[in-house]
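Note that one protein chain is taken out, while the other chains of the complex remain in position.
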Amino acid sequence: MRTESRPAALSIEGLRVSIGGHDVLHGVDLAIEAGRVHGLAGESGSGKTMTGLAVLGLLPHGSRASGRIAFGGRDLLEMPVRELNEVRGAKIAMVFQDPATSLHPMLTVERQLTEHMRHHLGVGRKEARERAAGLLAKVRIPGPEEALRRYPHQFSGGMRQRIAIAVALACEPEVLIADEPTTALDVTVQAGILRLLRGLCDDLGLAVLLVTHDLGVMSAVADEVSVMKDGLVVETGPRGQVLREPRHPYTRSLLDALPVPPGENSP
Amino acid sequence: MRSPLARFLVRRIVTALLLTVGITLITFVLTNLVPGDPVAANLGQRAVGDPAIVAQWRADHGLDRPLPQQYLMHLEGLLHGDLGTSQQSHRPVLDDLAESVPATLELAGAAILVSLVLGVGFGVVAALRRDRLSDHVLRVLSLVGISVPTFWLALVAFYVFFFRLQITPGSGRIDPGMTPPPQVTGLYTVDALLSGRWDVLSSAVGHLAAPALVLALYTIGLLTRFTRSAVLEVLGQDYVRAARAKGLPGRVVLFRYVLRPALVPVITVAGLAFGSLLSGTVLVEAVFAWPGVGQYAYKSATTLDLPAVMGVGLVVGVVYLVINLVVDVLYGVIDPRVRVS
Amino acid sequence: ACSGGGSSSSTPSGAAGKTLVIDTSFDLKTADPGRTYEPTGLIVDKATYDTLLTFEGSDVTKPVPSLAESYELSSDGKKLTLKLRQGATFADGSPVTADDVVFSLTRVRDMKGTPSFLLDGVEIAKTDESTITLTSKTPNPALPYILPNPALGILNSKVAKENGATNDPNDKAEQYLNSASAGSGPYTIESFNVSSQVVLKANAQYWGAKKPYYDKVVIRNVESATQKLNVQRGDSQVALNLSGDQVAGISGGLQVKRTASAYVFFLLANQDSGVSKVTSNPKFVEAVRKGIDYPGLLELAGEGSTQASGIIPSMFLGALPPDQAAKRDVEGAKAALAESGVSDPTVKLEFPSELTVNGLSFQPLAERIQANLKEVGITVELTPAPVTTALDNYRNGKEELGLWYWGPDFPDPSNYLSFAPGKLVGLRSGWKAGADKDVEAAADKAGATVTDDDRKQAYTDFQQKLNATGPFMPLIQPGQNIVTAASVTGVEYHPVWTIDVAGLGAK
Amino acid sequence: MKRARLFGRGRVRRLPQAWRRPLAVVGTVVALAWIVVALAAPLLAPHDPLAQELPRLAPPGPGHWLGTDQLGRDILSRIMYGARVSIPLTLLLVALSVVVGGLLGACAGYFGRWVGETIMRLADLVFAFPTVILAMVVAAALGASLGNAVLAVLVVAWPAYARVTRGLVLGVREREFVLSGRLLGFSAWRSLRVDVLPNVTGPILVLATLDIGTALLLLSGLSFLGLGAKPPSPEWGAMVAAGVDVFDSWWVATFPGLAILTVVLAFNFLGDTLRDALDPRTAGAIKERAL
C-alpha cells in the first residue's frame, strides 16, 4: 500500500553507530516525507534515540557513525560542523523527551526562542521577539507576550513541551524529530501535544519523525510506522498495516503484550 | 513585599550570625583549655611575683570572674565594637586586626582571583578536550596542585625564585623603606591604585605574586577539577543537546548555555576554597613574612592571647558570613529559580 | 613580570632618603622603655631614648656619660650621684630636666613592669636641677652598669603624663609610647608593629655630637633563614640573627661580625623532689653533667660560639676561665648514675619550641642532649612547648629538666646571683633557700663585695660551687653573628642592646 | 519521571576498569611502595634515623644519598622511618574521622529532627572555621604531640564525613528498599544497619581515600608549625620545619617535602580513579570538602 509519490525529505541509509566500541545501530534505513508523520517504535534500548541524534550529529561522546543520512542532496554525516550548524535548528529541528530538562533552566523563554532565530534568519531583536510571541500563540501558550519574560520552571510540563516545540519550529524547519515528546506527560496533556504535532505537519508540510514506544500514540498520529529492534528497523509500513497486520513476529509480540487487544474499541 | 531571595538572604544572615556566636564560643572554650596562665605570659617577671599586681591584672582583664560571665563580657564588648585588648601587643585587638586582616585579604583575594581565572579556564579546557592529551595533562596537574604541601611549596618557591633566580622581591608587602599608600581599603594594591602611587603598586604586586601563587596552587587544582566535572555534567544535559540541536555555534553554546549552570557548583567550591585559603595563609605568611592574620593567629594561639584569638575567630566568622552571602547572591544572579519562583 | 618591584630601591647609600633595613627575629612586646625587656625592644629603645650612662662600643667594663655628665659611687656602694648634662633636648625640642629623670626612673620602678627589678630598692631623688641621687639600702656597685639599660631611658615626662603615664601599675602610656617615642635619642619611632616591623626616623634635632646617619631605619621581623637570603640579595643591610650554620655558607661582599654573645644556654635539673624524684638526686645531676657532649653542642651552635664554663658569660667580670669548663666523661656519668640508685630513668626535658637565640633553635640542642644522655642510660623525653606555655612551667619551677638561656639584664655579674638557692632562677629549679648553704653563702658574699678584684674572686668562687653542686649545667654561649652589607660601618655587638642603630653609618 | 533509568548501573562490573587507568596504577604502586618502606624501614634504612654521628649538613652523595641534617642524621633513613610515623597515623586519623563523622552523619540523616540539627549545626560551626587555624588552636590547647595533632585534625575532619554521610543517608533513606524494610517491621536501628549504611559506605570510602592526602597535609602542616610530632621523631612535616633553619642546605627540607607530596599524590590518584569508577555522582557529595 505504500505510496511512492513524494520524494523523501530525509533519508537514512545503512546507518551504523557504535559508542565506545559498542555497536548500537547496525544499519538503519528510514525515509521521512514532507507533510507526513513517520512513527518510530521499538522497545527501550533499541536505538530510537540514537537514530534521531545521529541525524543532527549529536551522538554522545565517543561515538562513531557510518552510513548515509541524505538531506537536500547532501550527506549529513560527511558535513563539517560549521555547515551542519546551518542545518541544525534551521532545516532540521528536534524536540526531546523531557521538557523539564530540555529547556535551559536559567534563560528566559524569549532568549531560548529567539537566539537561533536571530542567528539563522538574521532578524533583529524586535522582529524576533514578535515572531516568538506569534509562535507561542501558535502552540497555544496563554499570554504569549508575558510568557516570553518567564523562565521554564514557571510553566507546567505540558506547556514546557509546547514551548520546546515552538523553539523547534522557530526557524521553520523542514524536518522535525520528536523523541518521545509525550512520554513524560499525562495522557490528557499528551492528547493536546499529539494534536498539535499532527496539525503542524498538516498545515506546514513538515516532515515529522516521531519516536515513541507507545503504540497507541503511534496509531493516533503516525502515517508511516517503523519498528526497531536491537539497532535494526525490522518493519516499515503504513500505520494501518503495521498495527493491524504486522509482518514481523517482533511487531506482533509487541502488540500482543498490550493489555487491551488491538481492534477492541474504546467506549 | 519580600522576595524569596530576600527572605533567603535574611535566613542566611541569621544563621551566619548564630554561627559567629558559636565560633566565639568555641574559641573561648578552646583558649580557656590551653594550659598555661596568661598572667605569666603577659606580666613582667617581677610583677608575677607580686600577688597584688596579679590580682589587679586579673580583675582588669575580667579573669577573676567565672567563665560564663567572662564569655558574656566578651560578647557584650563585641556588641560595642570592642574586641578587647591584645595581651601581647597591648593594643586594641581591633587595631591589630585592622592591620593584619587587609594584608591577608589582599593575599587571599589575589590568590582566589588567580585560582578562579586559571582554575575555571583549565577546567573548561579540560572538559571540552575530554580524554585528549591536554585533558589528561590538566587532570594530572590539578591533582598535583592539590597534593603539594603548601608550607613546603612556599619554602621551595622562596628559595628558588627569591634566592636562586632572584626574580621575586623579598619579605613583606612592599619594599622596605617605601611608605605605604594612604589607607582606604588597607589593600596596598588597591590603595596604591586609588592614590596613583605607581611605584607602590608595582612593588605591592611584585611582593604579592609569589605568596599568592603558592597559595593559589591548591585552589587552582581544586577549581580545575570541579569546573571540569561541572562542565562535563552540564554538557551531558538535555538542554545543552537541545541548544546544539538549534544550530548555535559552539562558542555561543559554551558561554551562554554551559558556563552559567556549570558555575553554580564552582561558586560553592570557590567559596569553600576561600576558607581553605585563609587556612593556607597561616603556613604561607610565616615563610614570606607577610604581616597577615595568619601570623597573628599563630602568634596569638601560641602565646595564649585570648582576646586576640577570639578576635581572629570573630573575623574569620564574619569573613565566612560574607563569603556565604556573596555565594548566595551569586546563586540568585545566576539561577532565576532562586530569584523568582 | 613581577621582578620590577624588586629590592633595587633601597640602596643604603643613595643620596636622598638613606634607608637602612635591619632584619631580626622579633622578640618584641613594647617600645615603652618602662616595660621593655626583650632584645628587639631594647634595640628600638636604645635608638630612641637616651639613658643617664651608657657604654662605649662593645666595651661593657666601663660605663660612660650620656645624659649624665659624670657619676660617683659612694664608698659603701649605697649611693650614686649623677650630674646631668646641660643642653640635652628631647625630640620635640624641650630640654631634658632632672624632673624627667626622676619621673622616668620612678615610673620604671613603681609600674612593676618587667624591667622594674633593675631599680628594686633604689630611691631616686633630685638634689638640684642638675643632680640626681640614687640610694640603695644594700651596697649596689652594679648600679652604674645597670643605668645604661635602655629600659631606663629618660622620657619626656610632660608628654608622657599627657598620654597617661603615672608612677604606678595603672600607667596607661604604653599605647602612646608604642606609636611615638618621647625620648631624646637620635631616632624617633615612625611606626611600630610588634609582629612585623618597626620604622625609625632620624631625630633631626638630636642634641648629641654624633648625628644619626640614616634618615630611616626599618627593623623587620624576619626568620633567621630568610634574613640570610635577604641580606645576600641586598634586600636588607643588616641581619642580626644568623646561626653559626647559616653564617658558614655566607658569600661575597658581606661583612660578618662574629662574637660570642652574652647569652648562656643552660640545663636545669629540678631539685624539688615533689616535681621529680630523679632529677633532685645529686648523683643524677652529676651523671647528666658528665654525660653531655659539650663540643658536640658547640658544633651545632656553629662558629663564634664557645662553651660556657660558668653561668657568667665570658666577657663579664668574674667569668670562669675556659679550662674550668665541664668535660664529657661517659664512664663517670654511668658510674654516677649507678650510684644515684635510679635505674633506667626517664625524664622530661622541656624547652621553648619556636624561640631562637641568634638563629639557634633549642630543638637541635635538646635532641643532641637527648642522644648524649641515651648513651649514659638516661631516657630523655623531649617536650617542646610554645614559649608562653614553657615559660609558665619554667617560672613556676615545674620542669624536670629544662633547657633555657639567660641573657644579661645588665653587664654585671651580680645579675647572675639569681641562680643562687632561693633566688629567682634557683627557685625555678626547685632550689629553695637553705637547700645549699655553701652556695648561698658564696652568693651573699659576691653580692656584697665592692672592689673589682674582690668581686672577681667572689664570683669565681660562687660559680665553682654552683658548678659542683648546683642544679644548673652551663652549656654554651652561642655566637652572635651580625652580617651586614659591605657598606655598613660601625657594627658592634653589644650584650645588652645587641646593636646600637645610631652607631651605624655607611662608607 | 516515568522512565528514569536509561541504562542499568553496573557499579561492580565497572570497577576492574579502574585498574586499567594509568593514574590508578601509578597511585597504587607508589602507595604500596611507601607502605613497604614503612614496614621494612629497619631493613631498608642505611642508617639509624636517630644516630647523630655523620657529618652535619652533608649534601646528597654516596654514603648518604639524600644528605644529612643539622644533627648529622641520615635524611634518607629518617624519611624511611618517617613513613612509619606519618602513614599509619594518617590512616588511623582518616579511619577515626570516617567512624566519628560517619556515625554522627548517619544519625543526623536517619533520625533527622533535633538530633540531626544539632549535629549539623556543630558541623557547620567547624566548617566556618579555617581548618588549619582551628586545628592549630586545638593542638595548642591540648599541647604539642602527634596524638593531640591527630585529635586536632579529627576535630576539623569529622564534619566533612558527617555532611557527606548525612547527604547520602538522606538519599538512601527515601529509597524504596529502605521503606520496604521498615514496612516489614525493621526497627530504625536495624534499618540503618542493614539497609542504609551498607549502601553509603562505597562513596564514603572513596571520599576517605581522597581524604588521606588532605589529612596527611594537615597533620604534617601542624608538625611543621611545631604542634605535632615531638623531636626526634622523623615526622616529615617536622623535618621540613627543621630545614627552614638551614635554608642553604636545600636537601634538608626538600626531600621530606617530596615524601609528603608523593604519598599525597598517590592517594589522590587512587581516590580520583576510584571515585570516577564507582559513581560519578558522588562527586557532588565530595565537593563539600575543600582542604
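Note that the chains take the letters A, B, C and D in the order they are written out, and that residue 1 is the start of every chain.
Operating definition for what follows: a contact is a pair of C-beta atoms (placed from the backbone, for glycine too) under 8 Å apart; a residue touches a chain by one contact, two chains touch by 3 or more.
Assume contacts and distances are computed from a predicted model.
The UniProt record for the undisplayed chain lists the protein name "ABC transporter ATP-binding protein", from the options "ABC transporter ATP-binding protein", "Pimeloyl-CoA dehydrogenase large subunit", "Phosphoribosylformylglycinamidine synthase subunit PurS" or "Ion-translocating oxidoreductase complex subunit E". Which of D:25, D:58 or D:179 touches the hidden chain is settled by the complete complex: it is D:179. When the whole complex is considered, the residue among A:27, A:67, A:105 or A:192 that touches the unshown chain is A:192.
Although one chain is hidden here, its contacts on subunit A can still be listed: residues 43-44, 156-159, 186-192, 194-195, 198, 213-223, 239-244, 253-255, 257-260, 262-267. Residue positions on subunit D in contact with the hidden chain: 2-5, 8-12, 111, 175-188, 194-195, 198-199, in rising order.
As a working rule, only the chains that are shown with their structure count from here on.
Taking each chain's centre as the mean of its C-alpha atoms, the one that lies farthest from the centre of subunit C is A.
When every chain is reduced to the mean of its C-alpha atoms, the one closest to the centre of the whole protein set is B. If you average the CA atoms of subunit A and of subunit D, the two centres end up 50 Å from each other.
With centres defined as mean CA coordinates, subunit C is found 38 Å away from subunit B.
Residue positions 223, 226, 229, 354, 386, 389 of subunit C are each in touch with at least two other chains. The residues of subunit A that reach two or more other chains are 98, listed in rising order. Contacts from subunit D toward subunit C in the complex involve residues 50-52, 56-57, 70-71, 140, 143-144, 226, 230-232, 242, 244-249.
Residues 34-37, 40-41, 43-48, 50, 53, 56, 88-91, 99-100, 158-159, 162-163, 166-172, 174-178, 199, 202-207, 209-210, 286-287, 289, 291, 295-296, 299, 302-304 of subunit B touch subunit C in their complex. Residue ranges on subunit A touching subunit B, taken from their complex, read 53, 56, 58, 61-62, 81, 84-90, 93-94, 96-98, 101-108, 115-116, 119-120, 151, 153-154, 164, 167, 171.
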